[in-house]
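The structure appears right after this line, and notes come after that.
The complex appears here without one of its protein chains, the remainder shown in place.
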Amino acid sequence: MTKEEANAPRAARFLVSGPPLLFLIVFFVVPSLIMILTSFRFPGEFGGLAPITAPAGANHGEYGLTTEAYQFFFSDILYAEIFLKSFGVALATTLICLVMAYPLAVLIAHSEKRFRNLMVLLVVLPFASNFLIRIYAWMIILGPESGLSHFINAILGAFGVAPVTLLFSPFAVLIGMVYVHLPFMVLPLYTNLEKHDPSLLDAAQDLGANGWQRFWRVTWPLSLPGVFSGSALVFIPVLGMFAVPDILGGTGDILIGNLIKDQFLGTRDWPFGSALSIMLTLVVLSVAGLAAWFARSATGQRAV
Amino acid sequence: MMNTRCTHPAPVASLLFLLAWLVLFTTGCAKQDQDAVLSSKENVLHLFNWNNYIAPETVRRFEKSCNCKLSQDYYSDNEEMLAKLSAGATGYDLIIPTGNAMDTLIRQGALKSLDKTLLPNLGNINPAYLDTPFDPGNKYSVPYAYTLTLLGFNQEKVKSLGLPTDTWAVIFEPKYLEKIKGRVTVLDSQRELMAAALKYLGYSVNDTDEKHWEEAANLIVRAKPYWAAFSNTSYIKELAVGNLWVAQGYSNDMFQAALDARNTGRKFTIGYSTPKEGAVLALDSMVLHRSGSRSDLAHQFINFMLEGKNSAELTNLIGSGNPNMDAIQYIQAGIADNKAIFPAPEILNHLEMLRDLDRKQRRVLSRLWTEIKLR
Partner (left out) sequence: MSRTNIWLWSAAGVIYAFLYVPLAIVVLYSFNDSKLNAEWVGFTLSWYKTLFQNTEMLTAARNSLIIALSASFSATLLGTMAGLAIHRYKLKVLPVLVFTPVAMPEILLGVSLLLFFLQVLNLTLGMVSIIIAHTTFCIGFVAIIVRARLQGMDESIFEAARDLGASPWQTFRLVTLPLIIPAVVAGALMSFTLSIDDFVITFFTKGVGEPILPIHIYTMIKVAVTPEVNAISTLLMLLTLVMIIIAARFESHASSSANATSRETG
């Protein structure tokens, strides 16, 4: 090989990996760093940000860097409460999605090969519709004039209970979150279940295990990596969502995403909004790390 | 030899055709309407205005008089407007902020000063509304209209329930709220709701004592379970169709609700009054934003709205207060002596204009507001 030919692969490597790397550094890494920096600055007197360097003769206490935004975050249990609430909603959504997605994934995995693609497509298809439409659909179903509302309130009325509004409630938010994220749970589960060796189940049956035992001792442990991927794919986006509570929720149903949005498009408190975003990022990274750790240790426990 | 060419071009081609057609179709349909209206597409005045704060007829007459198009974006809260401007919203020629928001904009250096030579009608404004502490000498602003934040109510319902209509107590006291649970809304605005609570407790709307704020917040949290929602715009329609019986809102919106109820032949009427504890007076002015490109058209608009006839049209159609002396003669009798729109002197003493808060105060208020929403 000549020197040119030896260098050609190296040149090719730069040419291929360079542009995307450059683009992402400029439009992903730098903005993230800006966000970190912003969380350590003072908010401007009239919105925006205060300059980092104080103008001549100005009071130095109001310029430069500060941990004020983070102090504000920890000064009141309120913000931790909102994080916990978002956590709870994300957890509930993930569990409900898991319970709903599992039977479906099992069915698809055990179906004949020629039907499988179609069934998967049918799961993914709703996901292809606009995200807002999927939320709007539930506005219709849960609205006070809908058939469902009338039906439920009629039943409640029969027991002498006051009518409830289904829409603009935590219940509506939960349904909306589940509806939007269900396909994300189905796909990883199905991908994992498809790879299970059916002879394992036959062997278990020969050894005298009943249906429940076959599921709990064989299928479930083998599916854990899929369970964790699916859970991460649902949990993490739900943590940051603001559109679902914004449209389907009542005034008290604000989650961390709504709070962040308010700081930028309402209160004009960019440092605090950035601080909240950094806290959210840390939570997300921890969750992702945990999920990866569980997935690895679960794979280590695979049945032989 | 391997067949390395990708095979079926048909799906990709059909896809590209579909997309190209869509782009052309939407462009064609969108442009058609605009071309029909404009003689020149570049003559556009960009206005950032409150919801429901200009009558369609006024817009049409202005467009004819200037041979241009008025393009509007809306906000329902001063905070929303300031946040959007902070977040990079540019290209607005004219904005109509309330006094305290205008204060902020002036101090940010975001406004262009006015060319008074282009505003011969400026003398029409009642001097009482000029020279505000926000803009001494009116370098940047011309008063547009003013509104009060007050209580609107379904008169028949409120009478039958024996509720008072001249006090904030009706939205803060459980003994009244019990009778209207789920049928009352308040404004989704930090400043406005706090102002009402502070006034009810006997403090000024510009009180920045944190202890007083806590008191007001507790008052609000105590009343919250009875409220149907925090609403900035939907209460107009809900009052007019009878779903809501009491609402905190702006005087011109209440005027609209009353009109709608009358026009649709409802069996009830919508009334509105200023609570005796006092309320917020919002003086909105027209200002030029520095990112606008058509200050000529902007000045034309301001001068147009300074004409008594046009200014009166605003009042007659949307029920806003009017600082224009020349307009009084054109205002309908029913509106001119409506005490909620043109407050009597004894009420004027209890009205206050909001001042802007500094950043520390804004942060404290925002935390209180989050707590209010969450509890």
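Chains: A and B, in written order; residue numbering restarts at 1 for each.
To be clear about the criterion, a contact is a pair of C-beta atoms (placed from the backbone, for glycine too) under 8 Å apart; a residue touches a chain by one contact, two chains touch by 3 or more.
Worth saying up front: this structure is predicted, and the values here are computed from it rather than measured.
*Asks:* For the unseen chain, which displayed partners does it touch in the full complex?
*Replies:* When the full complex is considered, the omitted chain touches A, B.
*Asks:* Just name the one of A:Leu78, A:Met100 or A:Ile152 that touches the chain not displayed here.
*Replies:* Of these options, the touching residue for the absent chain is A:Met100.
*Asks:* With respect to the chain omitted from the figure, which of A:Ala204, A:Leu239, A:Ile254 or A:Ala295 is a touching residue?
*Replies:* A:Leu239
*Asks:* Which of these touches the unseen chain: A:Val123, A:Val218, A:Ile254 or A:Ala295?
*Replies:* Answer from the full complex: A:Val123 touches the omitted chain.
*Asks:* Using the document's definition of touch, tell me which of B:Lys84, B:Arg290 or B:Arg355 contacts the absent chain.
*Replies:* Spelled out, the listed residue whose C-beta touches the missing chain is B:Lys84.
*Asks:* Please pick, from A:Phe23, A:Phe74, A:Phe151 or A:Trp220, the residue that touches the omitted chain in the full complex.
*Replies:* Final answer for the missing-chain contact: A:Phe23.
*Asks:* List the residues of subunit B that touch the chain left out of this view.
*Replies:* 2-8, 11-12, 14-15, 18-19, 22-23, 26-27, 29-30, 33-34, 46, 48, 71, 73, 84, 87-92, 233
*Asks:* Mind listing the subunit A residues that contact the chain we can't see here?
*Replies:* Contacting residues on subunit A, toward the hidden partner: 5, 8-9, 12-13, 16-17, 19-21, 23-25, 27-32, 34-35, 38, 49, 100-101, 103-104, 106-107, 110, 121-123, 125-126, 128-141, 143, 145-147, 179, 182, 211, 232, 236-237, 239-243, 246-247, 257, 260-261, 264-265, 270, 273-274, 277, 280-281, 284, 288.
In this section, only the chains that are shown with their structure count from here on.
*Asks:* How about subunit B: which of its residues touch subunit A in the complex?
*Replies:* 79-80, 82-87, 104-105, 107-108, 188, 229-230, 356, 358-359, 362-363, 366-367, 370-371, 373-375
*Asks:* Flag every residue of subunit A that touches subunit B in the complex, lowest number first.
*Replies:* 42-48, 72, 76, 78-79, 81-82, 168, 250-252, 254, 259, 262-269, 272
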